[in-house]
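Below is one structure, written out as structure tokens; the observations come after it.
The complex appears here minus one protein chain, its other protein chains still in place.
Order as written gives the chain letters A, B, C and D; numbering starts at 1 within each chain.
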Amino acid sequence: MIRVDNLVKSFGGFRAVDNASLEIATGSITGLIGPNGAGKSTLFNVIAGVHAPTSGRVTMDGEDITGLSPHQLFHKGLLRTFQIAHEFPSLSVRENLMMVPAGQTGETLWNSWFQRARIREEEAALLKKADEVLDFLTISHLKDEKAGNLSGGQKKLLELGRTMMVEAKIVFLDEVGAGVNRTLLNTIGDAIVRLNKERGYTFCVIEHDMDFIGRLCDPVIVMAEGKVLAEGSAAHIMENEAVIEAYLGTGLKNKVKSDEQAEVMADESHGAQPGLGDEAGTGEAS
Amino acid sequence: MSFLNAADMTGGYGKADILHGCTLSVEKGEIAVIVGPNGAGKSTAMKAVFGMLPLRGGSVTFDGEDITALTPQQRVRKGMGFVPQVNNVFPTMTVEENLEMGAFIRTDDFSHTIAQVYDLFPILKEKRRQNAGELSGGQRQQVAVGRALMTRPSLLMLDEPTAGVSPIVMDELFDRIIEVARAGISILMVEQNARQALEIADKGYVLVQGANRYTDTGEALLADPEVRRTFLGG
Amino acid sequence: EDVKMGVLLGFTGPLESLAPAMAAGAEMAMKEVSDSGKLLDGDTVTPVRGDSTCVDAAAATAAGETLVTSDGVKGILGAMCSGATTAVLQNVALPNGMVMISPSATSPALSTVEDNGLFFRTAPSDARQGEVMADEILEKGLKSVAVTYTNNDYGKGLADSFQKAYEAKGGKVTISAAHEDGKGDYSAEVGALASAGGDALVIAGYIDQGGSGILRGALDTGAFDTFVFPDGMVSQTLQDNFGSEINGSFGQLPDSEGQGMDTYLTMAKDAGFDGTSAYSGASYDGAALMLLAMQAAGSTDPNVYKDKIMEIANGPGEKIYPGDLAKGLELLKEGKPIDYEGATAVNLVGSGEAAGTFREIEIKDDKIETVKYR
Amino acid sequence: MSASRQPGETSALRAPLFFAVLALLLVIEGVTSGWNSALGILNMGLLSAIMALGVNLQWGYAGLFNAGAMGFLALGGIAPVLISMPPTPGAFRAGGMGLIAAFAVAIIALILAAQVWRKLRIRGRGLLVTLILIVGFFAYRGLFDPAVAAIEAINPSAAGNLGGLGLPTLVSWPVGALMAAGAAWLVGKTALGLRSDYLAIATLGIAEILVAILKNEQWLDRGVLNVNGIPRPWPVPYEIDLQNSASFVKMAQGWGMDPVLASTLLVKLAFLVLFLIVVLLLIWASQMALKSPWGRMMRAIRDNEVSAAAMGKNVTRRHLQIFVLGSAVIGLAGAMMISLDGQMTPSSYNPLRYTFLILVMVIIGGSGNNWGAALGGVLIWYLWVKAGDWGPDIMTMIAAPFPDGGLKEHLVDSAAHMRMLVMGVLLLLVLRFSPRGLLPEK
Partner (left out) sequence: MDVINALVAITNYVIIPATAYGAQLALGALGVTLVYSILRFSNFAQGDTMAFGTGVVILITWGFQAMGISFGPLPTALLALPFGIVITAALLLGTDRVVYRYYRVTRASPVVMVMVSVGVMFVMNALTRFLIGVDQINFDDGARFVINARQWREMTGLSEPLTLRSTQLITVITALIVMVALFWFLNRTRTGKSMRAFSDNEDLALLSGIDPQRVVTVTWIITGALATIAGTLYGLDKSFKAFTYFQILLPIFASAVVGGIGSPVGAVVGGFIISFSEVGLTYAWKKVATYLIPGWEPEGLVQLLSTDYKYAVSFTILILVLIFRPTGLFRGKVV
């Protein structure tokens, strides 16, 4: 279980995460949603050790993991994917997966010279595993392609694929869905559920696709302006007025404003109360 | 002849072709949406239309003129605007400077357009002095679209403009796209939020492996169960 | 037969500005001999240049290697700086039995280096100059001086030997600070020197290198009025660039009294280069020595003619000056002894280095004037 | 620098072909200018290859832009001085203890300062640390200066330094590597957090500092006064000894060779064999490492550090490891070079020759490819040497059509600078027609 207590992360004077506290229960698929700039990715990055928190605490199964570096967290079973895909461009797709598992014999220089047989064995096993994952992600035809040449969506798949190479306790997925074909996203969703059920992975998922969230996640945590705005089941959240106002909106409205009006309103709302809520306010006013 | 007509495009990055006779066309004031699986060549097709990919075959005409041989910046001056899928902001320039750069070819006063963009994406106004590289993913996407709008193009090409933006902003964005189209600007966009996109599309293309699989009106594609199942996620 | 002679100097690198006049000097001697048609059986002499780069021992070795093994030279004039010289000597000349005469390597360490009688130099060791300079300064009644030296074996060797001699005779060195050649800014050095103070500033450097920068800085800031210039500093450039500002300063350089140098200067002028440039005369002498020794030995084999070099340089016999090489060759052919004086009053001592008479100079009325020789 | 490296189709014949061309060039050199010259170039070329392998480890494998090769090379170079030169009589007695005490004081002060900085969480710890450092510095200078003065006073024109241990020169090679590794560890601990060009500039500066130390610390290596007569490594003989040995002379004459020529060739061959062994061992070790999961991990780190860290790789540790290893290889080359030259001349270390030229070797050879680095090392050294020869020839050719006079003379006089020009043009040509190097990374 991951527990975040009063976490604050500021950039200069700006509090991207502002005193957020939340819990991700073991075995759950927790959704994390919120308007753009709510601080979701920043929260992820703090938990995953990319940024040091300004203040606050993160614990995992009761153990304080605040400020541990990413590679230490990896060894504790905490994995993450990136919102903007971070592949290894000059490695082949398969190598991108094979490099993941920790503690490979061949990762020590000494062994690379004197333990060749054992390395060969391990590599064969890894190769098999990587190919399975690639099959699963429907990109096995690209296994020898350099990862740098993949399409945007394919890179996203590769991100997910890497988490499947090891036994993870908890996986943080930062918008795996963005730019991924919906049919494929459904498959990914199924895979997440399966990993959750069969292998006991805990997931924390940032996503803007509400169908996906609705299908997969329970509970769902909503963030806005660095704070936790609401928490509950997906259905429950989608009814929540504040969430609708700040995040979901009311669907296609086909509103056509005159530009002058819009400008005035934009200025007013900016002066009056900066923040994302205004957007919905503007919408309502028209 | 259509306003934009990219006929029979064939080409790729290296030796192997990615596009195999792909054809796209948009009329004036029309919204055309391209959907398809990952790696189908959608972005590649967009780049080809914009002259960022050498074509081995096919031609691109724009406003009745053959532009196959023009460089991207010449196409910009002809009135084409493009938001790429990735790397679509100037990371160490402020939001406002990003927008100004969008208006680079304009010699008139563009402060009004900036105001319009801020109106569309209020968060950008708030962050206008911040470097675009320090924005959240969705905010960045908004900057990218805003930058393209600044050119006041007669054809706007968007590669997954809604990837990573929140539902409310997405709705807003689609609204604005409709609005832009109504003003007579043609829109060609790639979308993975395909159902919403096709709802507003006059024309839809389904691209598979660098070739057109289905071409129809947005509604018709949405209604086709085969298309829905295989490409739109049911 | 065409006798090839190596001219291995630092054409690129920190002393690249000295090299051309040195090479010109050496090549002038070779041309003189060649044109005379009197060397051995009317042999001609062709110079082959090599770039010792001054600081890069490996490159110098490679260049020396090329001269010896591929160009087949019969003697090497060079190298330029002591470091490169040692490298070429030990890695090329010694193994291949090649005679080397350096016109400018002045490090005291070269006096004792193992050389199989193959290495000579027409420049005196710095140890001697240090003593001469100390005497000179004390005679002027200057009891304390600041010293700055170019940070190489020449500068350091000279500064050390000077300091030892000067302090032994009761003088006081307030600071002995190195300066790197080829850097543009010497404010820090000048500041430190000024702060240490002293009756005069000894600049053991090169006039077209850091020495000039230090001098400029010291003059401009008004840190010192009197300067002492060892050989690397005394040249036409000093007079041209600083003449009016350094009246009353003095110095010394290995040089000889008499007609040799004058003749050489005229010859250099006619040939179109600056003969006063440091070591230019010594280069002429080095080249001439080798060629005369060949004549004396009747062979171009370095292992044979090496034994004749000391003999030629130190006499007895008729004195041979620049321009007289043809005469020298003739005399040798007739079996008569000669005493090569050359441009720099060559007189080799010890294991083959210039004994060094020194010319004391003083700057008077914006000009370098010779005071006396010692 | 997160440039994505695109794959290129490279023929398997490419490497053998280039090595064959290289061999041919050397043979031509041997035939036209003598085998001594060819072997000389090859020997130094092999040393350059070792340096290039070291830099390639850092740049090619890990993307660490170390522009301080010169410093580690120089540091490795004092190993033969300290290991294989005879000790200076009386020097250690005069100042050895003082030096040791001074260094002990310095280290204690540094550790103390670091501990205070880390452990104490009180106000004014900055002041306390400064105080410790200042006191430490003066105590250090108080012990150090007299000890140095005492050592430097001993026979200054020939010694003035501590001298060495008088051990075999071969021992100094690994010691040179260790010394460079030690320095690299310290440097890496402080500077490896820096990115790309920043690391480059920092290492460039550190190299300057190291060389400045070697130039100014007379007690250590005689500073700018140079150390001569460093013994050759076993089993390389001396030419003079060979020429004086009757049996060798007879043998040479038996082969129909001039004994002098035979002796010089034999010495070079002996060096060649030693160097070749080291080069091949290094290439083998690097290739094995590169092909193993370790190499994969390093390439992943080079491609994307953030992501590699998220995949559980300790980027800092790996960087330090490879920085130290690469520097050790460079230090090894430094020690070997000094034992080849037989002398240590600290002022000969300049960045153009020992940092930039080595980088040029790696880039032209093909960064990330060990065979490429080795090829680049030998080839570029060959070109560097030959460019010095060709320059004047080319210049004479250029000047030929001009009438005699000022311009022609000026051109001919400028011939020496043709080396730079030829080298620059060659570098640009190779980079132009094979930007990823002659043997690109696979």
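Quick note on the criterion: a contact is a pair of C-beta atoms (placed from the backbone, for glycine too) under 8 Å apart; a residue touches a chain by one contact, two chains touch by 3 or more.
Nothing here was measured: the structure is a model prediction, and the numbers come from that model.
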Chain not shown, its touching partners among those shown
B, C, D
Looking at the whole complex, which of B:G14, B:G57, B:P72 or B:G184 touches the chain that is not displayed?
B:P72
Listed residues C:G182, C:G243 or C:G315, member touching the removed chain:
C:G182
Looking at D:L57, D:L359, D:A373 or D:L438, which makes contact with the chain not pictured?
D:L359
Considering the entire assembly, which residues of subunit B contact the chain that has been omitted?
50, 52, 71-73, 76-77, 81-82, 84, 87-93, 97, 100-102, 104-105, 147-148, 151
Counting contacts across the full complex, list the positions on subunit D that touch the omitted chain.
1, 3, 5, 59, 65, 190-191, 193-198, 200-202, 204-206, 208-209, 212-213, 215-216, 351-352, 356, 359-360, 363, 367, 410-411, 414, 417-418, 420-421, 423-425, 427-428, 431-432, 435
May I ask you to list the residues on subunit C that touch the chain which is not drawn?
13-14, 16-17, 20, 151, 175, 177-180, 182-185, 187-192, 194-197, 208-209, 212-213, 216-217, 220-223, 237, 241
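Please note the rule applied: only the chains that are shown with their structure count from here on.
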In how few steps can one go from subunit A to subunit C if every step must land on a touching chain?
2
Per-chain CA centroid nearest to the all-protein CA mean:
D
Which chain has its C-alpha centre farthest away from the C-alpha centre of subunit A?
C
Taking each chain's centre as the mean position of its Cα atoms, how many Å separate subunit C from subunit D?
32
Geometric centre distance via CA averages, subunit B-subunit A, whole Å:
26
Mean-CA-position distance for subunit C and subunit B (Å)
76
Can you list the subunit D residues in contact with two or more other chains?
none
Quick one: label the inter-chain contact graph as line, ring, star, complete or other.
line
Judged by the touch rule stated earlier, which pairs of chains are there in contact?
A-B, A-D, C-D
Seen from subunit C, its contact residues with subunit D in the complex are 11-12, 16, 19-20, 49-51, 55-59, 61-63, 65-66, 68-71, 82-84, 86-87, 90-91, 94-97, 107-109, 112-114, 116, 127, 151-153, 155-157, 160-161, 164, 178, 272
Per the contact definition, I'd like the list of subunit D residues that touch subunit C in the complex.
32-37, 40-41, 44, 156-158, 215-216, 223-226, 228-229, 239-240, 260, 263-264, 267, 337, 341-343, 345, 347-348, 350, 353, 384-385, 388-389, 392, 409, 413, 415-417, 419-420
What part of subunit B is in contact with subunit A in the complex they form?
13, 36-39, 43, 85-86, 112, 115-116, 118-119, 122-123, 125-127, 134-139, 141-142, 160, 163-172, 174-175, 178-179, 192-196, 199-200, 229-234
